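Shown here: the complex without one of its protein chains, the others still in place.
In order of appearance the chains are A, B, C and D, and numbering begins at 1 in each one.
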Amino acid sequence: MKTRILENFTVVFAWLAGLVLLSGVSLLLGYLFFKGHASLNLSLIFGDTPPLQALLLKQRVFEGLFPAVAGTFVLVVLSIAWAIPFGIATGIYLAEYAGPRVKRVLDALFDVLSGMPSIVIGLFGFSFAVFLHKHYSDRIGPCLLISSIALSFLVLPYIIRTTQAALEGIPLNIRLTALALGATRLQNIFLVLIPRSVSGIMSGIILAIGRCAEDTAVIMLTGAVASAGLPRSLFSQYEALPFFIYYISSQYADSEELMQGYGASIVLLFLCALLFVTAYGIRKGLSHFVFYRP
Amino acid sequence: MKKIGELVAERTFLLSALASSSITVAILAFMVFMGLPLMKQAGFYQLLVKPWAPYQGSFGIYPMIVGTGCISFLSLVVAFPLSLGCSFLIATIAPKPVSKGLRRLIELMTGIPTVIYGFVGIFLLVPYIRELFRSGSGLCVLTAALVLGIMITPTMTLFFCDSFDRIPRSYLTAAEALGASRTQKLLYVILPCAKKGMLNGVILALGRAVGDTLVALMLAGNSVRVPGSVLEPARTLTAHIALVIAADYESPEFRSIFACGVVLYLFTMMVTFLVRYLSFAEGRRD
Amino acid sequence: MTEAIKIKVTDLSFSYRDRPILKNVNVDFAENSITALTGPSGVGKSTFLMTLNRLWENLPDADMTGTVEIKLQGRFRNVYAPTMSVTELRKMVAMVFQAPNPLPMSIRKNIAFPLKLAGEGNREFMAHKVEHALRMANLWDEVKGRLNDDARTLSGGQQQRLCIARALVLEPEVLLLDEPTSSLDQTSIAVIEELLLGLKDRLTILLVSHYLEQVSRISDTIVTFDDNTIIS
Amino acid sequence: MTEAIKIKVTDLSFSYRDRPILKNVNVDFAENSITALTGPSGVGKSTFLMTLNRLWENLPDADMTGTVEIKLQGRFRNVYAPTMSVTELRKMVAMVFQAPNPLPMSIRKNIAFPLKLAGEGNREFMAHKVEHALRMANLWDEVKGRLNDDARTLSGGQQQRLCIARALVLEPEVLLLDEPTSSLDQTSIAVIEELLLGLKDRLTILLVSHYLEQVSRISDTIVTFDDNTIIS
Partner (left out) sequence: LPAFSGSLDSFQGEKGELKISGGTAHIPVMKEAARRIMMANPEIQISIAGGGSGVGIKQVGEGLVDIGNSGRKATDEEIGRYQLKLFQWAIDGVGPVVNPENPVKALTKDQMKDIFAGKVNNWKMLGGEDREINIYTRDEASGTRAVFWKKGLDKGAITSFAHVVVSNGAMKSAIAQDPYGIGYVSVGHIDTTVAPVALDGVVPTIETVQDGAYKIARGLYSNTRGEPVGLTKKFIDFLYSPDGKKIIESKGFIPVR
C-alpha cells in the first residue's frame, strides 16, 4: 500500500513540476511579449533615422537599437573569428594527435575553462587590458578587441569540444579508408575526417555565436558602454544588445526607454532562439554537455 | 616535402592546443598575481572570513561567499525537484509525444539569454515578492534564487534525462516483462541506476548557479551583509566583481575582487574534478 | 491436439515501421505443455513472444493487428481488450530472455522485485517466496549463502536460472522463454532443461530455440516459423 | 612452395592492450597467387592483414613485434624499417574491407582519390586511370554513364567492386581483401571471384574468407588461423 502511495505521488509530483516549469517560463516570455510587443517596430531599431540611411551608415541612429545591434554583430564576428582557428585546430589535436596522457591533462584544462564563470573571464580580460595599457600602449584599454578576445576564450571550449566529439565519433572503418589508400595523416584529416564532421563543428560554432550574442558579464567588464554609436575601430568602445538590456533594467530614465528595453529583450531572445534552432537543425541530438555554461 | 607539411601541421595543432589550454592557466595566474598584494597583506584566509567594510579597511569577502552559497543552494532547492519531476515526465510518465515535445522545449529553454531572466525578474517577480511577504524590497536572496532556479532547471533536467538514457535497455525490458508499470520502472530501476549520473547533473548545475552574474546582480540587492533571512538582500561573488570593478585599480577594494576571482576559479576546478571523478567511477563500473 | 487450449492466436499480423514481420498467424497452444518455436533467424520468433504479453508496445514504430486470447484464471480473455491491465497480464504471462538480464541489485532483491511491484510489503512472506522460487529454479542450494550479493556476480547459467526464478515468483500461468540457453554451457543447459520439464505440469511453456536436439528432447509440440507465417 | 615468395612474415606477435592476439606467426606468401586466410571469428585474421600494410598503427592500444618483409619493386624490404614511408607502402599494398566503404563523393572522385592523395594533377591522365581501374574491376560498363553520381547510390556488390577498383588504381603489388564478399548476394560474389581470378597474374592477393566453398574455388593456398597461431 505504501508503495502505491509513493507511486501515485510520483506521478502527481512529476506533472506538477512540469507544470510549474512551463508556467514559469511561459510567464517569463508571456510577460515580455505582453509588455514589449507594442515597441516592436522599425523605430525600435532605427529611431527617427530612415532605416536605409542607417544601414548604409549614412546617418547615425541615436534613439534606436541600431548601434547596439551592430555592436553585438561586430563583437560576435570578431570573437568567432578568433575562436574558430584555435578551436578547430585544438579539437583536431585532441582527437587525432594527442596521446592519452596529454589528452587527459588538456581535457581537464578545457573542462575547467568551459566551467569558468564568465565574469571571471571578463575580469581577466579587463585586467589584461589595464595591464597592456600600463605596460604596452596608451591606446589600449577596455575595447572591442579586448572584449572579443575575452569572449573567444569563453566560447573556445564549445568549438574545441564539438570538433573533438565530431572527429572522435567517426567510425574506425571510415577512419581507415583513406589511410589504406596511402593517405597521410593530414590528408586523412582534411579530405575525409573534417568533411564528415562539418555538421558537428558547424553546430558548435553556431552555439558559440549564440553564447557571444547573449553574454553580458564579459562585455560589461571589457568595453561595452552605455552610449558609443557604431563601433569605429578595434580599439573603440561599443554598445551591445545584452548590455543595453542590463543598462536599461537598472537605469531607465522614462517609460519610453523601458519599452525599448522590452523591445531589445525580445529582439535578443529571437536572435538566440534562432541561432539555437539552427544549431539544433544542423545536428539533431546535439548534446547539452556542449550547452552547459555557467 | 610532404613530411615537412605534416610536421608543420602537427606543430600548428599542438601549438594552438597549448595556447588554448594556457588560457586556463593564465587566468589563474593573473588572478593570483593581481590579488597577491592584498592577500599577502591581509592573508587569503583572513579575506575569506572577514566582513566587507572598506571605510574601516576591512576587505573580506566573507559576506559574498555566504551570499553566493545561500543563493546557489536555494536555487538548487528550487531547481532540483523541478528537474526531477520534468525528467520523470520525459523519461516515462508522460505519453511519448508529450515527452518528446517537452524535451525539445526544455532544450530550447537552455538558449534563453540570462539577461532576460534578470530583466523580467526585476519587473515581474520583485514587486510580487515584496508584496507577498510584506517585508523588504523584493530584491533579495529568495527572488534571485527563484529566478536562478528556473534558469538552471532546463540544464539539470537534461542532465538527468541523459543519465536515464544511459541505463542499459536490458534492465528496462526486465522490469517491463515483470509487469512493472511506468512509474514503477522509474522508481525501482531507473532512479537507483542513474543516481551517480544525476549527482553529476546537480554538481554541474550548482557550478552554473555559482557562476551566474547577471541574475544575482540584478535581483539580489547587493548589500554587503550576511543575509539573515531569504527576504534580505545579499551579494554574490560574481556581482561583487561586477560592482567593485569600478574602483581604483590600486585600491584594496579592487584587489579584493581578484580574491573573489580566485575563489570562483577554485570552485570551478573543484566542480570539474568532482564531475570527472564521478564520470570516471561510473565508466569503470560498467 | 487433445489437451485443453491455453493460448489462441487469431489472424495476428505484425510490422516494424511498415515492414511486415508476421502475417496472418493463426495458432493455438496447449495447456501444461512445452511448445518449441523454431525457425530461421530474423523470422519473428522473439517478436511473436512479445505479442503474447504485449511487450512490443514499448518498441518504437511497431504495429500489430489480430487477437490473442489466453485462458487466465480459468477463462479466456483477450489480452488486448481495454479492460486488460498490461501489468497484470505480464505478471501472469512471464518472460525470460535470451541474454540473462538480472537487475543491478542483490540476488534477493532481484527475486523479490516482482513482489515489490505487486505491492507486497510483508517481509516474511517475501522471504518465503524468494526461497520457493529459487528452489523451483534449482538455484537455492547454490546461492542461499550469498543472497545479498549483487546478482551480476553470478555465472551465466546461474543468472539465467535467476531470471527464471524471478519470472516464477509471481506464479504465472504462462512462461515465455526466448532462447534461454543459447548463451550457456552444456551443463547449465541440462540443468535448465530439467527445470523446464519439472515446471511443465504447473505452467504452459513456450520456448524459442534454435537447437533441434534440445527441441526434440524437451518439447511436446513444435511450431516452425517460416517467412512470416507458421508451419506447425 | 615452388613459386617465388612475395611476403615473408617472421616471428610476428600482436596484442591489443596487452591481450595477445597473434603469437609468433611465421608464414610466407607466394607471388602472383591467391592465398586464402581462414579461421574462427576473432582469431586475428583482420588484424594480421593490417600488420602487412601497417594500418594497425592507427588503432589505439595496439602493439606488434616481429618483421614483415615484402618484395616491392623487385627487392625485399622490411616494411617496418624507418626508411619505409608508410604512405608509399600502403599504395603498394592495397586493402579492401569487409563492408564496402565508398567515400561520400562521386564514383569518379572515389576512384581518383588515391591519385589525388599521391599528388597527381593531370586530369586527362586521371580520367584514363579511372576508366582503366573500373574496367579491371568489371564495373566500367555498369557505371560509365553515371560517373558523377554519389558512390553511395551503387548497390552493395557494385560498391565492393568500386572499392576494389579504388584499391587497384595505384597499381599495387599486393592486394589484401578482408572478407570482401560476406555482405553480398550470390551473383555479386561470383562476379568478384571472377575478377580476383583475373587479377591474379598481376598481383599477389591475400583473401580472408569464412566460406570454405569460396576458398576452395579460387585460392591457390589456404592458411588457417587457429588460436593465435597459424596452421598452413
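Going forward, a contact is a pair of C-beta atoms (placed from the backbone, for glycine too) under 8 Å apart; a residue touches a chain by one contact, two chains touch by 3 or more.
A quick note: this is a predicted structure, and the numbers were derived from the prediction, not measured.
Screening B:22, B:41 or B:135 for touch with the missing chain picks out B:135. Annotation: of A:10, A:152, A:237 or A:265, A:237 touches the absent chain (contact as defined above). For chain B, the residues touching the chain absent from view are 51-54, 63, 122-123, 126-127, 130, 134-139, 221-225, 232-233, 235, 243-244, 246-249, 253. Contacts to the hidden chain, counted on chain A, fall at residues 59-60, 62, 130, 133-134, 138, 141-142, 225-229, 232-233, 236-238, 250-254.
We adopt the following convention: only the chains that are shown with their structure count from here on.
For the pair chain A and chain C, the distance between C-alpha centroids works out to 53 Å. Looking at chain D, residues 87 sit in touch with two or more other chains.
Multi-chain contact residues, meaning those touching two or more other chains, occur in chain B at positions 2, 181, 184. Partner chain B is touched in their complex by these residues of chain C: 53, 55, 58, 87-91, 94-95, 97, 99, 101-105, 113-114, 116-118, 163, 166-167, 170. Those residues of chain B lying in contact with chain C across their complex are 170-171, 173-181, 184, 188-189, 192-193.
Chain B meets chain A in the complex at residues 2, 5-6, 9-10, 12-14, 16-17, 19-21, 23-27, 30-31, 34, 81-86, 88-89, 93-94, 102, 105-120, 122-124, 150, 153-155, 157-159, 162, 181, 183-184, 186-187, 204, 207-214, 218, 238, 241-242, 245, 249, 257-258, 261, 264-265, 268-269, 271-273, 275-276.
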